[in-house]
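Written below as structure tokens is the structure these notes are about.
Only a single protein chain was left out; the remaining protein chains are all shown in position.
Note that the chains take the letters A, B and C in the order they are written out, and that residue 1 is the start of every chain.
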Amino acid sequence: MPSETTSMALREVTAEPEFSLWQRIIGLTRRSPTAAVGLGIILFFGMLALMAQYLMPHEPELVYAERVLHPPSSEHLFGTDGNGMDIFSRVIYGARFGFGIAIPAVVLALVIGIPVGLWTGYRGGMVDEALMRFFDGLRVFPSIILALAVVAATGQSLINVVIVLGVLDSPVFARVVRSEVLALRSSVFVESAIAAGNPTWRILFIHLLPNAIQGAMAQTAVRAAWAVRISATLAFLGIGIQAPTPEWGAMIRQGAEFMISGQWWVALFPGVALILLVLGLNMFGDGMQEILNPRSRAEK
Amino acid sequence: MNLLQVRDLETHFISRDIDNRVRIAHALNGITFDVEEGEILGIVGETGAGKSLTAQSVVGLLRPPARIVGGQVRFEGRDLLTMSEDDLNAIRGNDIAMVVQNPRTSLDPLSRIGDQLIRIRRAHSESSEAEARSRAVEMMTAVGIPDPELRLSAWPHELSGGMAQRVLIAMALMNEPKLLIADEPTTGLDVTVQAQILELLRDLVTRMNMGAIIITHDLGVVANFCDRMAVMFAGGIVETGTVGDVFENPAHPYTSNLVDATPERLKIGRKAVFGGAPPDLYNLPDGCHHRDRCRFAREECSTPPPLREVGLKHVARCHFAGELPETAQ
Amino acid sequence: MTAEQTSPVLDVRGLVKHFPTGKRDQVVHAVNGVNFSIRPGETLGMVGESGSGKSTIGRTVLRLTEPTAGKIAFQGQEIAEMPMAACRPLRADMQMVFQDPWSALNPRMKVRDLIAEPLLLHTKMTRGERRDRTDELAGRVHLSTDFLTRYPSDLSGGQLQRVCIARAIATNPKLIILDEPTSSLDISVRAGILELLAEIKQQTEAAVLFISHDLGTVRLISDRIVVLYLGKIVEYADADAVFEDAAHPYTQSLMSAHLPANPKAEIRRHVLEGEVPSPIDMPSGCAFHTRCPVAIEDCRRTEPQLEAAGNNTHQAACLRILDGKNRID
Partner (left out) sequence: MTFTRFFLRRMMMVIPLLVGIVFGTFMLIRVGGLDPVGLLAGPTATAEEFDIIRAELGLDQPLWAQFGIYIGNVLQGDLGESWLSTRPVLDDMLDRVPVTLELLLWGVGIGAIIGIPIGLKAAFKPDGTFDHVSRFFSLFGFSIPTYWLGLMMLFVFFYLLRWAPPGIGRIGLMVSQPPEVTGTYLMDSLIAGDWTAFRSALSHLILPVTCIAVIAAAPIIKHTRAIAIEVISSDAVRYAKASGLPTLTVRRMVLRNAATPVLTFVGTELTGLVGTTSLIEYVFAWGGLGQYGLNAIINGDFTAVQGYVLFLALFSIFVFLIIDFVVFLIEPRAELQ
């Protein structure tokens, strides 16, 4: 029932003062402990990735031929793998691949997706229609199969994995921005901007972009989680990054065969690291979306 | 005896701010009014004054973070605020019926109109399906819906705004309520349809001897369709009285401004001086809440103003009610 | 009066706007052949219910939506078929104020930039000159310069509408379209905005098109009024004549549906039956015949044209004016 009126009035009388970025981060995480924990996990792995050289007790690809498949010990905290490499060091080093793939892939997806969404949303018409049908077409395939097939077909380098993930993920951002723009296009302030005589580029970049980008930004953490997951899956299947590169998915692949013979540590630890990083990104993303869209908490 | 007695009703919005400190918006602070049988009380006020919140508090339908923190709401002598949810459900939709401002979205999109009418009837009485159906036809006729039997099988999305509002009124009447609360019943409807709906409401209230509350921001609605009126400002009622008395002799400076701000009065050269935005509900000033925007404010206004009687059943919450200089003209 | 001799700022002839419905062979007949003109310094009020096409006319005149047919002459220049890019420089001379000030301003721009935007787009002013002009404009709309560094979300509805007005008058336009500028505002704020509009009307020689469904407000501001029903002009007269001597049955019922904020006002109410027909299936002949209490058989077939009713500045489109039976009371 009509509580819009009351809430509007409340909003009107409680203009929030400006906050610094840091205050905002603190404030937002207080409002969502989920986001705070997620951010903590992300920062932890970020630190691992940056400081890997100083934190690794062993070289990640150094073979201890006499210590193949040693269980966890004080020398090798997470044990050694089938090649006799130190899993603890490899897990730490693996964080670099997580970030090294996710960040450029998401940035690429944003760089492609946002302008496409802006333009198609504002202009509509045939190009928009065709592009949306194309995106719909892509959706009939599970994303992992699509990524797998494209990487397999176009070449298995690390850079190629990043490009494929970025391109395949760009429709997500294009769609979010497009739907925001579609809603904004008929909004009064855009009409008012046209009536004031704004040229199209100003409408797009000064008026629409700043208002349409929030939804896309809220998705970035979740999409980064997707990129980390899919790239690890590719490596697990032996596509893209190959063993013995210390990438978590590739490490799980190495450990797979030992699972039913009892050498659990080979696959367990890289898997835990992978889950934690993806979980952290998902928690942060989920919390941020909750803060940006408080309606999801609603009432009883 | 009064049908509805609201005494010192207080509703707050309790939330936490960015630093996790508790913030309280005093959305309703001490609402007192009565509704008698056979009369229409108009509650007027501006956005944020607390009109809709008053209705939601009365029927116990607040959304968090709104919470009732004090006062009484007595319906036929029983306090609704201390009642169990089940007891309340026996009264809501039965003795107290609501008509809301967005009729099209308020109907269940997946049930036919007739089923919804019947459902309400049977939720509150032992009537049979057939009896409820004939009652539904009767009520649809009463609210002026053509081909009522046919319309019973219509889906909500097939109705126009005006038609949906009529259906909602028919639903409200299904159980012969004693009190009808209409919250902005004509907002969003066309002028000519608004007149139809309001005529209908007033006609029904008189015929069935109900009590009714019409919540509106439109003084025209109050002037033409209500018997008594209550004027709300910043979560409080500043003046109540018969419509004639209040329009003729507004006793509170805010009411006087409201009346002068209507196009009719502006046309004849009246000037309304409102003096700024309503107070921040999070930081209400001490004493009279209208103080900061009142052109008659004096020393005394820093203490809470009493309810002063200025005529028969005509009261205003102002230190100087009824003694204001007529500078406005 | 000089207004009668000068050439009109805006001259609209045979304006038609149909919207596609998405279904084949089906269109929404929003505007169906409308003629009117506005001279410098004149305010034309445009009244009608929702679906009457009044807002569409405003938007079409500014080329915010493409006309289906008809001519729009702005300062003698035909703009209906001009390419969009060629329209842009003209926008310095034609501005608009929208209904809902909360959504009419880009929430990510500061108030100063919002007011200065038309200056940035249409003048060669330096940054400093724009600053001075913005300060001056803020003064003209009685907005404290403290607000210039704020974002729209920090301002109240009334203050936002002042920003919109300042923005609209920044380039001294020759035509200002006011699309329901006060109908989403509270009573207290509305009075102030109406005063401001009246003030600005005094100061400029611009032609003003004032669109509203609120009859009281329209009367307050306008010199002449057109009444629209289903995208056609049914009556055109001086403001007071429309209120006191309405010729068209629709105008008469519209007037009677208007609720004056005065409990003692004498109202002869003629509540119309039914609702406005869908502009998709337009009634034949006179569009109003489906609800008209004085309609005759011929109204079904013959489409009435605007003809003199009373003195020569008063026109109405009704067949029954001929036999004098156009009064519905």
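Keep this in mind: a residue touches a chain if its C-beta (ideal position, glycine included) is under 8 Å from a C-beta of that chain, and two chains touch if they have at least 3 such contacts.
The structure presented is a predicted model; accordingly, all values stated were derived computationally and were not measured.
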Left-out chain, listing which of the shown chains it touches: A, B
Candidate in contact with the missing chain, chosen from A:56, A:218 or A:239: A:239
Sole contact to the chain not displayed, among A:144, A:167, A:182 or A:206: A:144
Option from A:43, A:111, A:183 or A:275 whose C-beta touches the chain left out: A:275
Residues in chain A touching the chain absent from view: 1, 34, 133-134, 136-137, 139-145, 148-150, 152-155, 225, 229, 232-233, 236-239, 249, 252, 255-256, 259-262, 264, 267-268, 271, 274-275, 278-279, 282-283, 286, 295-300
Residues from chain B at the interface with the omitted partner, ascending: 59, 61, 63, 85, 88-94, 97-98, 100, 102, 105-111, 119-120, 123-124, 155, 157, 171
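Keep in mind that, in the parts below, only the chains that are shown with their structure count from here on.
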Length of the line joining the C-alpha centres of chain B and chain C, rounded to whole Å: 32
Centroid distance [mean C-alpha coordinates] between chain B and chain A, Å: 49
Where chain A touches two or more other chains, by residue: 8, 12
Residue list for chain C, restricted to those that touch at least two other chains: 156-157
Contacting residues of chain C [partner chain B, same complex]: 49-51, 156-158, 186-192, 194, 213-217, 219-220, 253-254, 256-265, 267, 269, 271-272, 275-276
Contacting residues of chain A [partner chain C, same complex]: 8, 11-12, 15, 187-189, 191-199, 206-207, 210-211
Complex contact set, residues of chain B against chain C: 46-47, 160, 162-163, 190-196, 199, 217-225, 243-244, 247, 257-267, 272, 274, 277
